[in-house]
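A selection of the complex's chains, in situ.
Letters are used for the chains, namely A and B, taken in the order the chains are written, and counting of residues starts over at 1 for each.
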């Protein structure tokens, strides 16, 4: 399959404690989080004495069979995970939630993010006799916890979390409790909700909508929540807090109906489009958005600029795996099968196309070409985020195979490359104004600015780290 | 899988003659026609002396393996088909194109539509010694042609077509020619195009866009075109002509970028939305469309009414097969997993929701409920087509399991059933005005009015006919 998206989120999480339909709800919630990871999925449930699990490769509907789901039905506490994997490590053994068995009790573990000192910890643990099961950086949590000393499990979890650096949202299942933790920068989203009196957590609120749960609030950076039959315990694993939520969650990853601090991504994207309109001084007949993720920004742009919005590009909803011949011609055909211009809307008009980001430039180039072939007089490209220039160390896979076009090229060079008549990016400042307006306590913008909020101790990209830990 | 659509198109066709990448192009074209049929797909290609074929069940990407496609690569002439099948007859033997072998030459056959005297013909043929391979009404064509007398193959094809009543678009492959025919009412669409000097035909122009072909023109009712290495031959199989294209093609089935007589479905749907706005005298804060097929109508409604449009409903793009528990609760969950409201857009507002049609009312009911749960003050439903009341005999499957809600209920009763604050349908007259404005020569409106342009000789619905011919 041609993956035309250039950025890949690394996971979606869900957990629910004490609901008679826990596994079915987890399945539905994961289904709504599918956009956060399509290469593997799993569920781990607590049966009281032991944990039980099912995992598989591919989309949720491929990964878990009905038989597997049936086997988990008796249990009222469960956590789930959908995973995006870099190609090299797409092994079943890396699919989460992990399930660690022990005579002192089992551990289920679901992680979203990237731990930037995982390799250092791993090597130290191996030198101390530990054997790792996976190439995932998430596994260090389990080993540290196993070896942690402390008067209570919560104390040992705190000790463990304090040793980790990086971006992490954890949902942890023991036979008798579900523990939820967010790193002290709050890079990845994690939400608390409730259904029929049962607490649940999810990477995005769209999971709550899918199961009919009520959204309670976003987790705070550094927060540690324990949910058990005794109720909910709110705590922190650290006093430090430096809010730096990933800006790309707003711009690109989250589903448009997911809310952050009560505002939908749709609304934020519309606002980003409005800001872009203030910066982009271009006359045109119509504004069109690249479906689906940029339609909101295009709407905001149209509202602000007064230029009518139209659906000038359509997305084929049957994408899935397609056969691919090799070569450039084949690649172009693949894009053509995915996005089509509406000729009579486009023909003879000057057009502003709004996209949420440009990674490699391949799709933008096709869009410009296709619109011009369909008769567009002019094609101006507006991007509702700043130029993407730097890799992410906190859980986003920026493909190393394809260059990030803006990391080496100026805006004018990018414009020339994609063939647009003009190209305008949103400024970093305006972007932050939008976030602040909607209540953000601080956003990571490292991929735009290079200002990394957390030191990358291991000094490696996720995919490089992967190569260091495996040979399979 | 919960199929939430209430209407199902029965096929998409493609054919190309004399292009070195014929089978690959056919595959891509079928991919773009996938919305016309998801239960089976196939390709038949001419190798000069024999025809070769590959068929399978499910979506195109499941139905045909790369190995099968490779085996067809040497051939420069091929036809393809995607199929929707009623549940009873979803056997591989019914997947098209059919491939009939004979010592006098092979026949490949792809059909879209429904032949309303097929059962009568079939019984007469069986009484005369014929053995049918399938439960499909399309097969009568092959038997009639096999037995037809006449000085030339074209003469025999004309004789055969003259015996058929109903709706049919045929793409027929012999070793040395591709023949394309449209019934004399022109109920189903069929388009002529060209790529690199090779003629091609398709049910919709989006297939041409997908492969980079140029659209030439729509076929006329009664037209018979023969394409061979000697070039193209334009003819008719009958002098009679009574244009009655299916209105639902515009409203519901065709992809928004597909064009009819040079106008995109998007534009026509927008116009239907504009007309609806003239009829629907309702005040509201925002207009939202049900994605994806009703976004154009909502845009037209917004433009005409001046009420701002928003994306207040989102569609989960990972649908596919999901596990389904039984019962009403499970069914509601399935809809919830597919469509979600954007809360902060909806909350506290009175809303007009535009949908292109209401079949069973299930989805409409969910939408109203979901929007109100998300805080909508009022929900007014606007339908950009007249009330759907009657079954179709010409190739559309209206499920018999679920009632067509408007066939037995008044508009007020439907409104009450779905819980909307008001419900307005487009009038038949305004609908026809739109079609006429965009060059239609005549549209079938039987499903709205009961005025059937072609007598249903067999006197059965397609699914009933199916039951008469099979026991498998």
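Everything that follows uses one rule, which is that contacts are C-beta pairs under 8 Å (C-beta built on N, C-alpha and C of every residue); 3 or more make two chains touch, one makes a residue touch a chain.
Remember, it's a predicted structure, so these values are computed and weren't measured experimentally.
Whole-complex copy count, one sequence throughout, 2 copies displayed: 4.
As a convention for this text, only the chains that are shown with their structure count from here on.
Subunit A and subunit B have CA centres that are 36 Å apart. Looking at the complex, you find that subunit B touches subunit A at residues 24, 27-28, 31-32, 34-35, 38, 59-61, 64, 66, 69, 206, 209-212, 255-257, 259, 262-264, 266-267, 292, 295-296, 299, 303, 308-311, 314, 316-318, 320-323, 325, 333, 336-337, 340-345.
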